[in-house]
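Notes to accompany the following structure.
Complex shown without one protein chain; remaining protein chains in place.
Letters A, B and C name the chains as they come in the text, with residue numbers starting at 1 for each one.
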Amino acid sequence: MSLARFLIKRLLQGVFVVWGVVTIVFGLRVIAPGDPANVLLPPDVGPEVRQQVIADLGLDQPLYVQYWEFVSGIALGVPEGLFNIATGQPVGGLGLGTSLTTGTSVASRVGRSLPATLELAIMATVVAVVIAIPLGVISATNRYSVPDYGATLFSLAGISTPNFWLGVMLIIVLAVQLDLFPTSQRAIGIPGVVDLLVSGQLVAAAEGFRTWLWYITLPAITLGTYFTALITRLTRSGMLDELGKTYVRASRAKGLPDALVRYKHVLRNTLIPIITVVGLQLGTLIGGAVITEFVFDWPGLGQVLINSINSRDWPMVQGSLIVIAVGFVVVNIVVDTLYTLVNPRVGFD
Amino acid sequence: MSHAGHRDDLLRVEDLTTRFYTEEGQVNAVESVSFDVRDNEILGIVGESGSGKSVTALSAIDLVDSPGKITGGEVWLRDAELAGEFRGDKPEAVDGDFVDLRQLPTGVRRALRGPKFSMIFQDPMSSFNPSLTVGEQIAEAVEVQRRASANPRSTRSRTQGYGLGKLLVDSVVPGRKYTSDESHERAIELLDQVGIPDPVERADEYPHQFSGGMLQRAMVAQALAGEPDVLFADEPTTALDVTIQAQILDLLRDIQQEQGMSVVLITHDLGVIARMCDRVGVMYAGEVVERGSLEAVFDDPTHPYTQGLLGSIPDVDDPAPRLEPIEGNVPNLLDSEMPDRCYFADRCPKAMEACLEHPEERAVEGDRRHTARCVLADDEYDPERALDESQFEGGDGE
Amino acid sequence: MIAPRTIRSLKRGLSRNALAKVGIAIVVVVLFVAIFAPFVAPDRPGTQNLNESRQPPIGFEKATTQEVPVKENGSVVFEDGQIVTENRTVYENSSWDHPLGTDGNGRDILSRLIYGARVSLLVGFFGTGLAMLVGVTVGLTAGYYRGKVDDVLMRSADVMLAFPSIVLAIALIGVLQDALEQSIPDPFVQTGVAPAFRSALGLPTGMPESTTLPGTIIVVVALVNWVWFARVARGEALSLREESYVKAARALGANDASIMFRHVLPNAITPILVLGTIQIAAIILLESALSFLGFSSANISWGFDIALGRQYQSTAWWISAMPGLAIVITVIGLNLVGDWLRDALDPGIEGEGGV
């Protein structure tokens, strides 16, 4: 079965999951105790305004009508919104409605904050992969040695440390006491990597790059640590399994040099299954980003989500949830396709 | 120790001992095993599961991984060149043209894998790397030999002349890779030589696209890359159906005769031994209990275990009404539980008092070429001196 | 219930592995401290004592010079409109009644950690238990019946997976508020055993009568983590149903339900329990994150104390540091026990489970 058919099948599954996501988000509102309206309305709003909003949002309609409107609103809004992004106009549609507190369109607010989260997530992933894979390989290939114990203890501590506490301690030690890094915020006015990629003038911002890096270091470490520890453990145990397989003994029987057996054969087969696990664990990464943004006051989607929940701005919460979940689905489709491309055993059927 | 052996011996293994240090305790997988391999012959090693036949082969070519360890014995290989090289600084390791590989540095032993020894395994599907094409993996085997002959000294170094640095450069720079085009062509020739139809296309396919029989042929092709002198075949046809097994056995026979190489065929199937082997060694509980020519072992089996084995096989041409099985179970090889007597005594119908000491390998009626590790080799069974149940300490006896 | 062979391989795993011993030691200590909190805590977790606020932990006393207004017989001295100040070294001494120091309101940090352990472990155990119940039922059914049942159930699991657990948890809490709060009476205090013990030792009595259990968090955490159990249980059911002893049971006339309970579940329980230990650790991390963000209604919890300590990040670092250490140590202990179980019983689950 060709790549195209696999993609179609995977996209169909993705659409089903997105439909599931939208349904759950709608369901959240329904299961809220008491009158569903008060989830959508700030508590201190007067009775006539309340009536007005209920009428506008059609909250008095029967449930399935509301649900239909909600889903079709998003379904129709998305293509229109994407079109706007493509043509560079302000993102109006996406059918996510307007924020109750700021009155601006949810989609544009979410759209503006997304790059900051993506930037953090990408930096954390890069940090994780660059450190974790070599560490996992080294500790797997020379067992019962100092690097092996070091890597094991580091990765154990890494997955056992709550990232918010790590962030707080990094701020206290590195930022406050030693004053090496800013205690919070993101480099203001300096376009982040994602914005640069979008707007395409990466070279001109060389000076800005140093400040941008200065700001993003602590948050990236905070977010990346759990992920680095996890991938180190997976690489190590994956490699140990693979080294026990018959084809490794057959390769040595052929007289192949160790470097070839270890890195061309074993490491490659170890990394293939790790791709899927990384895909699955991306949810943890995005979850971690939400907390890291809260700790470092980083203007990303996670902060938008937390603030909108605290200020009971439900349309904004809905928008953030949907975008995060859809983002996760898209990333997983990419990861699955990558896995199937890299792994010859699994055809596209 | 003089090596009065047969003049065209190629490989002489003496008192090879390999132990596994597991959590349950020390397992004596191979216990002072001796056998020799002559030029241009197929030597059979037969035994049931747990007899140590596979570990014997792996020990001979130094492929035992931890927790296993080769703890004793000598592996004499006839190699005039190597003998000349080490006659100077390791005189005790050289005897005429023979060199004891166990006394040589690891790098030298490892460099022999390919040009001198190679090995094929039971399950072809798990003996190939699933994510590389078959052609690439065979080309690798050819490339190792090409680079070894181009620069013999480097293959004995720790990184065998191809460390992580070179690998990184090869994988980063496009167009550079470990296997050269010549080795790919040679790989295709090898695939053709082992009878795989349209080898050019098949070389670019992955192991899971091959049938069991075809992949086993590919494994033989890979083993021929270095034109080895001795090919160890560990249960090569056990995982195959009988009609495919017949094809592979014919292939092994043809290749052995064409290349004039020796084959050590390890299997539990006495039929395969009878069809293929000139000489046979029977293994039980980590020891060679009987060895000799095919006629000697099949027509005049001396060790009761060999007799028991031959008696318990149903014959497809004239089925006996009832089989005579060997009672009891194979012993586990935990050193703590292995009694210092003949390991087969508790299952042996002809056990006698003499069997309470561990028997030595004895020539059967004076014929040096047919030996058995049993008192019956040069003694008759005498019911008066029979051993009864009570004299066995330990063991469940059921 | 546990087969002798499992116990033997566990012991052998233990003897070989020092880390496992450390793990078990930590878990046992944390459990002991959580259960017998009223006996062990030096002070009442909630009492404030403003003049002892921000005391450093033992060994971290330090003298800092501070601008202090000069006072003459009780009133501040002014000089051309400015308050006269002088540098005076202020000793921040620590004391043994507050070994880990005190927080912004003078509350004893060690006592709060001890009581915080209760909340975390309770949420950990109940949350994992609930998640296991839901997940294993869904997973076993999906794995055993395969086909359309499997498709539907596992697709719905995929939908849940689309939300990072913390994100879904926040949303659920935002909706559920603290509708499911439970307060669990503390048997030791109510029966008077703890107060008697404490007064005998001259320790301050009046320990909290009950612990508020963040019911919402437990439900939310279970709703978010059942997916990992479903995946492992499904994998086990898929492979176990092909085992010959399951076919043999069917040949003997057993119906699906009895096969599921007699053959599939007992053999699937090992990987599920191993995942359980790892999930308790993951849930404790999640619960502390939620309380750090202020979404937990429990009055004493490690995450919340860390958040409280942030405002003193430059002056009293230990307020945030200590609860964080408690989390790390507890979670390390649980992960070590999880690794030991996994290595000893080799259930073959890799990289499953996550926050």
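To be clear about the criterion, a contact is a pair of C-beta atoms (placed from the backbone, for glycine too) under 8 Å apart; a residue touches a chain by one contact, two chains touch by 3 or more.
Rule of thumb we're sticking to: contacts and distances are computed from a predicted model.
Peer 1: Quick one: find the hidden chain's UniProt protein name among "Amino acid/amide ABC transporter membrane protein 1, HAAT family", "Hydrogenase 3 large subunit", "Peptide/nickel transport system ATP-binding protein" or "succinate dehydrogenase".
Peer 2: "Peptide/nickel transport system ATP-binding protein"
Peer 1: With respect to the chain omitted from the figure, which of B:327, B:353 or B:379 is a touching residue?
Peer 2: Here the residue in touch with the unshown chain is B:327.
Peer 1: Write down which of B:73, B:161, B:213 or B:359 is the residue touching the left-out chain.
Peer 2: B:213
Peer 1: Please identify which residue in C:86, C:243 or C:256 touches the non-displayed chain.
Peer 2: Touching the chain that is not displayed is residue C:243.
Peer 1: Which chain C residues would touch the chain omitted from the figure, given the whole complex?
Peer 2: Against the missing chain, chain C presents residues 3-5, 148, 151, 243-245, 247-254, 258, 262-263, 266-267.
Peer 1: List the residues of chain B that touch the chain left out of this view.
Peer 2: 48-49, 193, 195, 211-214, 241-247, 249-251, 253-255, 258, 268-276, 294-295, 298-299, 308-317, 319-320, 322-327, 329-330, 398
What we mean here is this: only the chains that are shown with their structure count from here on.
Peer 1: Please identify the chain with the largest separation between its CA centroid and the CA centroid of chain A.
Peer 2: With centres defined by C-alpha atoms, farthest from chain A sits B.
Peer 1: So the centre of each chain is just the mean of its C-alpha atoms; given that, what is the distance between chain A and chain B in Å?
Peer 2: 53
Peer 1: Could you please state the distance in Å, as a whole number, between where the Cα atoms of chain A are centred and where those of chain C are centred?
Peer 2: Each chain's C-alpha centroid was found; their separation is 25 Å.
Peer 1: For a test of understanding, state which residues of chain C touch chain A in their complex under the given definition.
Peer 2: For this pair, the touching residues of chain C are 19, 155-156, 158-168, 170-177, 179, 281, 285, 288-289, 292-294, 303, 306, 309-310, 313-314, 317, 320-321, 323-324, 327-328, 331-332, 335-336, 350-351, 354-355.
Peer 1: Can you list the chain B residues touching chain A in their complex?
Peer 2: 58, 61, 63, 65, 110-111, 113-115, 118-119, 121, 123, 126-132, 140-141, 144-145, 148, 155, 159-164, 166-167, 171, 178, 206, 208, 219, 222, 225-226
Peer 1: Can you list the chain A residues touching chain C in their complex?
Peer 2: 13, 16-18, 20-21, 24-25, 28-29, 31-33, 39, 152, 156-157, 159-166, 168-169, 171-173, 176-177, 183, 226, 230, 233-234, 237-238, 273-274, 277, 280-281, 283-288, 290-291, 294, 302, 305-306, 309-310, 312, 317, 321, 324-326, 328-329
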